[in-house]
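One structure follows; several queries about it will come next.
Every protein chain of the complex appears in place save one, which is left out.
Labels A, B and C are assigned to the chains in the order they are written; within every chain, residues are numbered from 1.
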Amino acid sequence: MRIKFFTTGGTIDKVYFDAKSEFEVGPPQVLEVVKEANVTFEYDIESILQKDSLDMTQSDRDLVRQKVAAEPCPHIVVTHGTDTMVKTARALMNIAGKTIVLTGSMQPARFRSTDAVFNIGTAVGAVQSLTCGVYIVMNGRVFDPRRTRKNVEQNCFEEMDLADA
Amino acid sequence: MRIKFFTTGGTIDKVYFDAKSEFEVGPPQVLEVVKEANVTFEYDIESILQKDSLDMTQSDRDLVRQKVAAEPCPHIVVTHGTDTMVKTARALMNIAGKTIVLTGSMQPARFRSTDAVFNIGTAVGAVQSLTCGVYIVMNGRVFDPRRTRKNVEQNCFEEMDLADA
Amino acid sequence: MRIKFFTTGGTIDKVYFDAKSEFEVGPPQVLEVVKEANVTFEYDIESILQKDSLDMTQSDRDLVRQKVAAEPCPHIVVTHGTDTMVKTARALMNIAGKTIVLTGSMQPARFRSTDAVFNIGTAVGAVQSLTCGVYIVMNGRVFDPRRTRKNVEQNCFEEMDLADA
Partner (left out) sequence: MRIKFFTTGGTIDKVYFDAKSEFEVGPPQVLEVVKEANVTFEYDIESILQKDSLDMTQSDRDLVRQKVAAEPCPHIVVTHGTDTMVKTARALMNIAGKTIVLTGSMQPARFRSTDAVFNIGTAVGAVQSLTCGVYIVMNGRVFDPRRTRKNVEQNCFEEMDLADA
């Protein structure tokens, strides 16, 4: 079993630079997460972007789609900021022969209390178990991007009625 | 989506009692893990045993099977010690209509560095994505219990040839 | 033994608000730190400010001095941002009968890897052991604020020659 991780930035990769008193998107945290978990599947991690997902443009999404479409590995996990994760997931529809899971976190992976480790774990479990298609994994659930939204007030992802989609 | 967690003890639940200078199996850690991950699926946690898996007897396994078979929820995660996880998984074969995932950890969930959070995440992703059957989730992989063993030297689970099973 | 903690904000108290994709100074972290350490001395925690220390004004420093001077407890720890900690320490000189220790951290207390817990520990050890006066505790050392500066490049505090002070 082999998984390709693409990283695009987002909260999951936020680090703190004391010299600038600023938080910024840093290097991908997924490597530290899978190393600590002592995973034995083969994997490859490629950083496409290091952006807050609110700053992602259409050409950024085109680039992500191009990278995912060109990737020969059929099991793909994309780490992404939560604010526009649904938008990017929809931009990845209709790529044949691949199971694509997007995940991220509400609290940075570097925090002592974070959902990042659990979410990457859930994504890894889902990506090797689901049929081909695009999925969002957040809050321990597997969502269909066509019927999902981030609930900003409650700080979680939720299903929505098709009428609202 | 709803998941039923059964806990049986094992390394994942080991805590330290300074007064006795001893590590023992403590209360189930899965509750703290799913709370920190801010999961939004429904769940229920039931402790069946609090044992080191080397101490599990045949009647313990009979009890686990009885509990799992009687459980109406079709998505079941069993946390378990690693040493005899494969044995218990095989004892849970042929229960119709349920997806049953066994997981655990090599380092206690209370440790700062642990595989417990990731493994429970992977189990949660797998249990809602796989067809009915019994699976072991360790080291980021989904294993068939009939062809799996714990490699004690390398401290991980691995597939084995059917001839060795 | 009794310690009064005054908190003023700074990196040590930075938290992340996903809804705003922003880090801000949150509630004082010192309470969680001393609870986890299971301290048995008496203590009281009072929040004076919740500011990045670069944003502290002269009137903020006047307020801190007024609070510290009016405090009857002779053992005082002030948590503070690192950028202007030296300036505030100097503004607290010449308050008779008190041992005043300023500390903070380079990485937020909420981070998995942080100097906050250690630094508060060092401050607690120093404040009950030193004679009256004002001290800065950072990087495991006790500094005299008249001869100390933050080295931004190396991200640590250091002594400086009196000629540079």
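What we mean here is this: a contact is a pair of C-beta atoms (placed from the backbone, for glycine too) under 8 Å apart; a residue touches a chain by one contact, two chains touch by 3 or more.
Everything quoted here is computed from the prediction, not taken from an experiment.
Counting contacts over the entire complex, the absent chain touches B, C. When you scan C:78, C:91 or C:117 for touch with the missing chain, the hit is C:117.
For the chain left out of this panel, the touching residue among B:3, B:68, B:106 or B:130 is B:106. On the side of chain B, touch with the chain left out of the figure occurs at residues 11, 14, 16, 18-19, 21, 23, 52, 54, 81-83, 106-108, 110-114, 152-153, 155. The omitted chain makes contact with chain C at the following residues, 1, 33-34, 36-41, 106, 113-115, 117-130, 137, 139-142, 155-158.
In this section, only the chains that are shown with their structure count from here on.
The set of chains in contact with chain A as well as chain C is empty.
Counting C-beta pairs in contact, the chain pair with the highest total is A-B.
Taking shared numbers over all numbers used, the chain A to chain B interface scores over half, which places it in the same class. Chain centres here are Cα averages; for chain A and chain C they lie 37 Å apart. Averaging Cα coordinates per chain places chain A and chain B 26 Å apart.
In chain A, the residues that reach two or more other chains under the touch definition are 106, 113-114, 155.
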